[in-house]
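Scroll down for the structure; my scribbles are underneath it.
Every protein chain but one is kept in place in this view of the complex.
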Amino acid sequence: MPSQPSGNSGGTDIPMPVLDEPREHCGVFAAWGAPNPARLAYYALFALQHRGQESAGIVATDGERLHRHSDMGLVANVFANEHLEELDAVAASRDGTPGGVIAHNRYSTTGVSSAENAQPFVGQFAAGALAIAHNGNLTNAHVLRRELEEAGAAFHATSDTEVVLHVIAHEAARGAPDPLASAMERLEGAFCFVLLSRDRVEVARDRHGWRPLVLGRTSDGAPVVASETVALDVIGATYEREIEPGEIVTLNDDGVSSRRFAEPSPRLAHCVFEHVYFASPASRVFGSTVQLIREKLGETLWDEAPVAADIVLPMPDSGRSSATGFARASGYPYREGIIPNRYVGRTFIKPTDEERVSAVRLKLNVIAEIVRDKRIVVVDDSVVRGTTTRAKMDQLRKAGAKEIHLRISCPPIRHACYFGVDFPDVQQLVATGRTTEQIRALLGVDSLAYLSLDGLLRCVGNADVPADRYCTACYSGDYPIAVDPSLRKEVLAKNC
Amino acid sequence: MPSQPSGNSGGTDIPMPVLDEPREHCGVFAAWGAPNPARLAYYALFALQHRGQESAGIVATDGERLHRHSDMGLVANVFANEHLEELDAVAASRDGTPGGVIAHNRYSTTGVSSAENAQPFVGQFAAGALAIAHNGNLTNAHVLRRELEEAGAAFHATSDTEVVLHVIAHEAARGAPDPLASAMERLEGAFCFVLLSRDRVEVARDRHGWRPLVLGRTSDGAPVVASETVALDVIGATYEREIEPGEIVTLNDDGVSSRRFAEPSPRLAHCVFEHVYFASPASRVFGSTVQLIREKLGETLWDEAPVAADIVLPMPDSGRSSATGFARASGYPYREGIIPNRYVGRTFIKPTDEERVSAVRLKLNVIAEIVRDKRIVVVDDSVVRGTTTRAKMDQLRKAGAKEIHLRISCPPIRHACYFGVDFPDVQQLVATGRTTEQIRALLGVDSLAYLSLDGLLRCVGNADVPADRYCTACYSGDYPIAVDPSLRKEVLAKNC
Amino acid sequence: MPSQPSGNSGGTDIPMPVLDEPREHCGVFAAWGAPNPARLAYYALFALQHRGQESAGIVATDGERLHRHSDMGLVANVFANEHLEELDAVAASRDGTPGGVIAHNRYSTTGVSSAENAQPFVGQFAAGALAIAHNGNLTNAHVLRRELEEAGAAFHATSDTEVVLHVIAHEAARGAPDPLASAMERLEGAFCFVLLSRDRVEVARDRHGWRPLVLGRTSDGAPVVASETVALDVIGATYEREIEPGEIVTLNDDGVSSRRFAEPSPRLAHCVFEHVYFASPASRVFGSTVQLIREKLGETLWDEAPVAADIVLPMPDSGRSSATGFARASGYPYREGIIPNRYVGRTFIKPTDEERVSAVRLKLNVIAEIVRDKRIVVVDDSVVRGTTTRAKMDQLRKAGAKEIHLRISCPPIRHACYFGVDFPDVQQLVATGRTTEQIRALLGVDSLAYLSLDGLLRCVGNADVPADRYCTACYSGDYPIAVDPSLRKEVLAKNC
Partner (left out) sequence: MPSQPSGNSGGTDIPMPVLDEPREHCGVFAAWGAPNPARLAYYALFALQHRGQESAGIVATDGERLHRHSDMGLVANVFANEHLEELDAVAASRDGTPGGVIAHNRYSTTGVSSAENAQPFVGQFAAGALAIAHNGNLTNAHVLRRELEEAGAAFHATSDTEVVLHVIAHEAARGAPDPLASAMERLEGAFCFVLLSRDRVEVARDRHGWRPLVLGRTSDGAPVVASETVALDVIGATYEREIEPGEIVTLNDDGVSSRRFAEPSPRLAHCVFEHVYFASPASRVFGSTVQLIREKLGETLWDEAPVAADIVLPMPDSGRSSATGFARASGYPYREGIIPNRYVGRTFIKPTDEERVSAVRLKLNVIAEIVRDKRIVVVDDSVVRGTTTRAKMDQLRKAGAKEIHLRISCPPIRHACYFGVDFPDVQQLVATGRTTEQIRALLGVDSLAYLSLDGLLRCVGNADVPADRYCTACYSGDYPIAVDPSLRKEVLAKNC
């Protein structure tokens, strides 16, 4: 069936995910006044590609109008050299200094994937065109949408980002002195926005600070904003500071200025899962370098759940960081006994059930000579549905492992995330309604241990960013803000 | 430069027009209750392809939601068999009888060509999704847009069709008993709309009747609506009647019902250029068959401007109809001495100026043996910029024509059209500020005659549809309604 | 099923023919010493597009190596500007004057369509690379192929053109003083070859002169060769002469030189079907302008088979030329009552049998107001299978024609062509085993007349090229050379 009304389904091939990894919604980038800003954005999007692989887009201003190129697909496929040259020509066509760009990598669940929901989203209204890109998840977008529709608004797409545009337009029309700030005040949930109008970039971060958003400077002194510091690194920009919870920062010809649409929440809620899984290991997130945190998770995991074994095996690629920490702490040899196939991507043709070829075996090769007759510790970052973990454990067993001890560098995931992590439905999580022993049996391993919530918080907390500033709702069910329990997956899926 | 914000410019190749033919905006089709309505729409779009070659789209309802497939390009390239099967499955998935579809071929000027403006346009609002497709040109869309923006509306695209959606939403929100009718009342200019919501098709035609729109029945008895009767013919539907000026017709499970949003204007304004150039010669438009009208134009042209000659040559393909009439009336032999190349389309690589290959010569081959040493009459339907006509006359002269007498089957075009015909700017029209003698000299022919306005009106007028019901503003400058003289090309270009 | 071994089936969409028109194999072009020869070739290929729509290709020499661009599809789709620029840069990179190109449009039956058989075909052998393109059909290629295979040759593709390359290589290896001439001597059947090696173009035409091949000069004085004069016209080249039967002409830095591989056959055999259907009406073929011949066919048809009628209708587009002649001779009004849809090409989705939409109705619209209650004469150029003719006659009848008199401007086709025309199998021809009266009944017309063979020959013959120099085997079964009756369709299909 055709997807719900889509701007251009012609030839768009929407790839299906291969394995059941958790996914986050989107990475954002913005720049003002830097030479060739579209090229900078392009490289930054590469560095943020892990945050969203469904579509990519860049919008540039020529001082009067906004120009966009976006498409479904990976950054490398969306942009050809000519697109960047054109967008950079747009930015350069302003009088004086180069203008700005905003850029976006998007992940969204398949159901609402469409070119029409591609980001950055561009709206036309009284004050001119406005482009917006989003990382996070609003929890009251459906309420706002209903209100707007009842007041006579017509929407083009199903994305919550369009709702935000309408709220801004509405605030402007009713004469709010700072329509953007007023609009941000009305939003609930997790959000990091980058917006572009003809003469400036604006960025905003929710008052809880769920998602990371940082400010940096290129070597030319031009300000840039990105979801993660790794995007600054690739373009040779220096890290300056985080965008504060509740802050709006403006980048324009006058430089960088800041205002608040709200005080930071007394209950800050940085997403701990950024450290556990999402963010690049090379990024500095919420004040700590991710890779160091992950090594510490592995060390703490050994402290909490030691086991007699011969070797430590990382589950590539995500388990490698904590596995090195675990190996170091345990003193056991660290060995790469599971080899990932880099070429089995989203578009490969999956084996059918009746074939004797398993998708997991295509994705990972176990080296029998390494695991045979050994007591092995496998370290991974998290378990979601458990089905692929089970298949991987089977492969290790078949390759001759004598004992398999699985160590997971975070607690069991048992609760929905309403703030931007795309977990499957709660009832599909392997840990829902199961004890660790039951999960162990189901995964077919000799022992299983998760890192404790306390252990996790000890690793991420420090003097500057204490542990109580983290959101751990997916582990604990303790939500930093009240959420409507009727918020269904479909509603969540409209966010980015 | 990238086109103005576009949903998906990835790989879209926007072809440039080869020659300076006038162009119209769009063809529409709708059906309710017919089996396989998407296939019907597909064939109907083929028959209406001459009304728009830029993009094509079909929207179907499954009784709950709307599903669309649209893309840039010709109908044959936009739709693969699977798209039609999917859309027909959508329509068939309703309980009971099959649902409906609306469909659209679009032409628009290059500047605002983009997937985001592709039609049918789909909006989401309080009462559910609504799809809309348009043929015509609104003269107050920019005013309505400004009003809506000032009231807090945010727009996604630059098309006037989106404005119409917002006006409908606004009328619904303010409690209008018939929001569609109220919205239509607020529109000025030329329009034929087909709209699809979950449970019905609605069609509306402006009170002046500028553009054609007809109602027919398939052999299954299902009602269909199309811009021209030729679309009924190809799907084996019978012609029933025109949609009346000021009428809204609803097609749904209860059949066909009608209401008025306005009385027909006392000054009806059928576009005479439909007869002269746009409509298919095989269509019945405003009560007359186009081909017969065109033959009559040729006969009248002979009556008005006879000339001593050896042969009559049609300018293919558009001049053929009037040339046969001219030849018959004159008694001169009708000979095909100019051969069009069917393969030189919009995408071919045009010769540069320094090359000795002319684009006209690629498009038309003159047969020297036919024209050499002859006194020839060339009959064409119209002259716009004059540049290609001049090149064609040069070719005939080089091929040895002794005398060239050019006869044009309509008056000189000297005024802008605000109602859906995409002429170039007035100052680019060859007839602007020039006498016929000056044009003759410029085109390099031995004699030139245009059909008189009176002669044209005598041909199109009859007892049922008298000549005073036609709009001839492009020839006479006599506009049926007041138009803001500041309406610039850019404004016009946003319509369809 | 995948096509027989194909070089690149990735994404190639081989369109299916819509209607049962006869087809010929290919058009060729060559140039030496002209500036920008690839662009010239590109425009020439447009003019020759009617001779082959399956693939197109150009090969250029840089003085050392050959460079090719070719692909499946129409000329406009195969070549982008960059391809022409690159090939012209290749030709310009020679010292001194620009080098040469050869070019080819190919039609071939679907079974063996593949990129591997794309032309020009390039072979590597002892003397260097050699490119070759072909128009015609060899009748002994299978014999030569078998001999070569038995001698140890390995072939890459299934095309006969590759066989020719091997024969040339073989003649060179055995020390023939003029390997090309020796190879041409060994070939039987119809052929026009253009060949390109690093330093020259060579062209050869079979000794019977089946297919047209002409020599011309660009305005720069550079020699060019093309299948039809219409290709000379579009590039502004002047016609010089035909390539003689049995002649090899060389174009190189020394100009044009000629030699013979054989004396012209005493039984010349120009294909009369070029005049009847294939060649462009604007071309001069075998010494006569095609359009004039076709007008004469129509006049002669009236002389041979007059009938009382009200109007003459051409069957567009191919019947138009003879219909004007018929109308002139008869004095009946010539009226365009059948309107072709220019957009229904090879790739459109054909209606299934159960649909009430016929492919013919999509392709042609009958104007009922013109044919209703009339005695009409329909003039067409030929009838092949008869199925679409029958459908067209049905449409006319349904539109209200009182009497339908079908006049065909050539005799009934009843015999296979082994010399380059791709008729369907003999048993699929409507005229096979049927009298004219039986065909009339089958087509459902009131009267049917074919032009007589004598009448046809009277029209094409003249003092310079008498009628007995034409091959009329498809009508008469009188083959100019002995052909192996076991030559099956599959064998023929391998030719071009």
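Which chain is which? They are A, B and C, in the order written, and residues in each are numbered from 1.
Basically, contacts are C-beta pairs under 8 Å (C-beta built on N, C-alpha and C of every residue); 3 or more make two chains touch, one makes a residue touch a chain.
Small disclaimer: the values here were computed from a predicted structure and weren't measured.
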(request) List the shown chains that the missing chain touches in the full complex. (result) A, C
(message) For the chain not shown, which residue from A:Asp95, A:Asp254 or A:Glu369 touches it across the whole complex?
(response) A:Glu369
(request) Quick one: say which of A:Asp253, A:Glu336 or A:Asp484 touches the chain that got left out. (result) A:Glu336
(request) May I ask which residue of C:Arg51, C:Arg68, C:Arg328 or C:Arg407 touches the chain that does not appear here? (result) C:Arg68
(request) Could you please point out the subunit A residues that touch the chain left off the display? (result) 36, 39-40, 42-43, 46-47, 49-50, 74-77, 79-81, 84, 218-219, 230, 233-236, 280-282, 289, 291-292, 295, 317, 320-321, 324, 327-328, 333-337, 339, 341-345, 347-349, 351, 355-357, 361-362, 365-367, 369-370
(request) Just the residue numbers, please: which parts of subunit C touch the chain that's not shown? (result) 1-12, 59, 65-73, 78, 83, 86-87, 89-90, 115-116, 118, 121-126, 129-131, 146, 149-158, 162, 165-166, 168-174
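Everything that follows uses one rule, which is that only the chains that are shown with their structure count from here on.
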(request) Could you classify the connectivity of these chains, where an edge means two chains touch, as line, ring, star, complete or other? (result) line
(request) State which chain is most central when centres are taken as means of Cα atoms. (result) B
(request) State the chain with the largest centre-to-centre distance from subunit C, centres being mean CA positions. (result) A
(request) List the interface residue numbers of subunit A and of subunit B, divide the shared ones by all numbers used, and answer same when the ratio is over half, different when under half. (result) same
(message) Rounded to a multiple of 5, how large is the rotation, in degrees, that superposes the C-alpha trace of subunit A on subunit C?
(response) 180
(message) So the centre of each chain is just the mean of its C-alpha atoms; given that, what is the distance between subunit A and subunit B in Å?
(response) 48
(request) Can you tell me which residues of subunit B touch two or more of the remaining chains? (result) none
